[in-house]
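Omission of a single protein chain aside, the complex is shown with its protein chains in their original locations.
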Amino acid sequence: MAHGPAKGFTRWLYTTNHKDIGSMYLWFSFAMFFLGGFFALVIRAELFQPGLQIVEPNFFNQMTTMHGLVMVFGAVMPAFVGLANWMVPMMIGAPDMALPRMNNWSFWILPFAFAMLASTLFMEGGAPNFGWTFYAPLSTTYAPASVTFFIFAVHIMGASSIMGAINIIATILNMRAPGMTLMKMPLFVWTWLITAYLLIAVMPVLAGVVTMMLMDIHFGTSFFDAAGGGDPVLFQHVFWFFGHPEVYIMILPAFGVVSAIIPTFARKPLFGYSSMVYATASIAFLSFIVWAHHMFTVGMPLFGELVFMYATMLIAIPTGVKVFNWVTTMFKGSMTFETPMLFSIAFVILFTIGGFSGLMLAIAPADFQYHDTYFVVAHFHYVLVPGAIFSITAAVYYWLPKWSGNMYDETMGKAHFWLAFIGLNVTFFPMHFSGLAGMPRRIPDYNPLWADWNMISSVGAFLFGAAQLLFLFIVIRTIIGGKKATAEVWEGSHGLEWTVPSPAPYHTFSTPPEVK
Amino acid sequence: MEQKQEFETYYVPEQSKLPIFASLGLFLTVFGLGNWLNEMSAEKEGSGVTVFLLGFVVLAAVLFTWFSKAIDENIKGLNSVQLKRSYVWGMGWFIFSEVMFFAAFFGALWYLRNISLPHLGEGPTSELLWNDFKADWPLMTTPDMALNGEAAAITGPEATMGNPGFSKWLTWLPFINTAILISSSVTVHWAHTALKKDNKKAFNFWLGFTVLLGFIFLCVQVYEYKHAYTDLGLTLNAGVYGTTFFMLTGFHGLHVTMGTFMLFVQWLRSVTKGHFSHSDCFGFEASSWYWHFVDVVWVGLFIFVYILG
Partner (left out) sequence: MLSISRRSLGLLFAVAVAFLPALVYAGEWQLNMTEGVTSVSQSVFRLHMVILIICVVIGIVVFGVMFYSMYAHRKSRGAKAANFHESTTLEIIWTVIPFVILIAMAFPATSTLKKIYDTDNADLDILITGYQWKWKYEYLGEDVSFFSNLSEKSRQQIYSKAPKSADYLLDVDEPVLIPVGKKVRFLVTAADVIHSWWVPDIAVKRDAIPGYVNESWTLVEEPGTFVGQCAELCGKDHGFMPIVLKAVPQAEFDAWLAEKRAAATAIAEAAKQQLSFEELYAKGEEVYISRCAACHQDNGQGIPGVFPAIAGSAVATGDLASHLSVILNGVNGTAMQAFAEQLNPVESAAVTTFQRNAFGNNTGDIIQPIDIVNFQQDQ
């Protein structure tokens, strides 16, 4: 087994190697990030001014829908799976993922699924236009014919996620090197263990709800049709039972990444390791009992409204524990501010701001004013863009030397950071204001009252997009060449992945290392 | 966790063509199916069904090769104890994902019965929108029918799959089917015990018997569906009662089909190739866990769909 990768492009098609598969996941997700970002730019271009200039309303809705879907399922989730593929085996001292062939299958389903989803843009009637939350009956009785392909795309990408998650759990539970007890695992591994559990618990529910849609559309059932005794609100309950844990699926691994980076550059061990583990588990647990906070206005009884409000507010506590632990890790450290650290610090600040707006949304009576406005859009972009995306970016800078053997250009990395940081705040901060001032989301055109904020947002979006082009350039340049990286790469790095040479050999830990 | 474990190499397979072709097969299957469904709904002719069948053949062939290969590797002794544990974890979590899939449908049933229908049947919703529709379960007169002043064609307990009263259970098909399925769980367990004693003859017998019971269960279910459609007018389109009834029992039936097929394959392996011994029987064990899972789901169905139905 001590051989290298196969020659030619079939290496990528047939590979069973966790590093190859991790790289493919990451590249795929990068491509999807650009595609989803392109859709976002269409949205922002149309919203630059009041009036309809560039696209028609129906197409605008398709852009919003595809942007949400592609970013969530195509960019963020695969990126984290890619990181898990690369890092989990190396962090726990395993030779590979537990089920290597299935691992490749999990990956290769995705390009097919997204090709099918993207192809709906060219079908008669157009792509899905009912929002990434696809509420029935807009997505059933009133949907374009392409909804059928959307449903099957969700089915197979769900299958991919479930297989990926099973693989990660089996790897973590079964493949740790001797001595690597659960409470010695790096936090990234812990957060992924819990995320994988969430995935297996909720992706089948998503599959269930799209199956109900399929039946309503093609076989005349009445799950979501009051005429037959069904209920459109049932759709929302089932969807959000998946949907809320889904947003934590997109943030827990990010917590893990940041918990790896901050101690490295503060040169001080992570503060409160075990409380971090418990906090992650508590967030995961709570995520199952808060879903209806997305539905405060659907007319639930008062009692339900209150229960979901209280439960949602509770999430602030374990999340706060995490934030406080990161801050205390930095406290009395010896800090330097390389690019990964900059992105991580921005993560802590901006994610917290996003969390605060989340807490405001959780207050049901106030949510009656916030719901379905740009305030919500501001909230979730603050937790997703400087949250998920920044953590992924930080992870790439942090581990790229290990993957490629070369150091990235620090000046360019910092330029990328500042461009992205500014672009992002310029894009999304004004959305708080337009939202509070009453601008609904998912509209292609709006009253001039909100014109200024929208113009600023649009400018910021293009700036942020340009920053991502720079990122692509930096990554490619680093892979091609550059200063050679040492095995440790960072002065303050700890953990098994830093004990192997850079670039990491094709097969690592064929014999498990001894962990003390 | 486990101390001082002998180190064995973990088998990491070479490059493999299987996954990419499996992806292709899966893609063709769903793409064909999507086209087919859209063509049916638009009442057009098309190639959907061909693509679907093609994809299905590809997928089935790849999976067949894949499983054969895994079995081969096992026979060659490539699989370490640790790898076998990976398979166990894999199957276990897969079954958990299936549990959650059913949970979505059970949840839907619960919500529709206990939240939606009461809402539809009272207050302004009933008065203003549905012509004073009154909700009861099983729902035979839908809100739509109430609106148009229609009544259910057949009413009363005979019209539903519901509980006919305890005294009639022995002639009640769902009860008989429950008995069949529960016995099959017992027989598959006996097969397991026999295998543990390396009594292959008893093993083959009980396993084959289980497959037979599974098959009988499916036949009874088909009969019941036919009865529902032709005699009772209970169809997928008959409102939420038909919807939830057919979707829950239908998906369960699909899983029984899968489980029966899996057990049948294990039986073939044992009978024709002499596979399985007390220490090496993961293929069989995994199938039998699946079978027990299908059984447990049925008990849930029996309670929530039939008895309380």
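Things worth noting here:
Order as written gives the chain letters A and B; numbering starts at 1 within each chain.
Note that contacts are C-beta pairs under 8 Å (C-beta built on N, C-alpha and C of every residue); 3 or more make two chains touch, one makes a residue touch a chain.
Keep in mind the model is a prediction, meaning the values are calculated, not measured.
Though it is not drawn, the left-out chain touches A, B in the full complex. When you scan A:96, A:231 or A:246 for touch with the missing chain, the hit is A:231. Looking at A:11, A:218, A:414 or A:477, the residue that reaches the missing chain in the full complex is A:414. Of the options A:436, A:479 or A:500, the residue whose C-beta touches the omitted chain is A:436. Looking at B:32, B:143 or B:309, the residue that reaches the missing chain in the full complex is B:143. Of the listed positions A:78, A:144 or A:465, the one in contact with the omitted chain in the full complex is A:144. Taking the complete complex into account, residues 119-120, 123-125, 128-130, 143 of chain B touch the chain not shown.
Within the complete assembly, residues 50-53, 57-58, 61, 123-126, 129-131, 135, 137-138, 141-142, 144-145, 225-227, 231-233, 266-275, 297-299, 302, 305-306, 309-310, 313-314, 316-317, 320-321, 323-324, 327-337, 345, 348-349, 352-353, 356-357, 359-360, 363-366, 368-369, 371-373, 411, 414-415, 418-419, 422, 426, 433, 436-438, 440, 442-449, 451-452, 455-456, 459-460, 463 of chain A touch the chain that is not shown.
As a convention for this text, only the chains that are shown with their structure count from here on.
With centres defined as mean CA coordinates, chain B is found 32 Å away from chain A. Within the complex formed with chain A, the chain B residues making contact are 1, 5, 7, 9-10, 12-20, 22-24, 26-27, 30-31, 33-34, 37-38, 40-42, 66, 82-83, 85-87, 89-90, 93-94, 96-98, 100-101, 103-105, 107-108, 111-112, 115-117, 119-120, 129-130, 135, 139, 142-144, 147, 236-243, 246-247. Those residues of chain A whose C-beta lies close enough to touch chain B in the complex are 1, 6, 10-11, 13-17, 94-96, 98-102, 104-105, 107-109, 111-113, 116, 145, 148-149, 151-153, 155-156, 159, 162, 165-167, 169-171, 173-176, 178, 181, 200-205, 207-209, 212, 214-215, 217-223, 226-231, 233-234, 237-238, 241, 507, 510-512.
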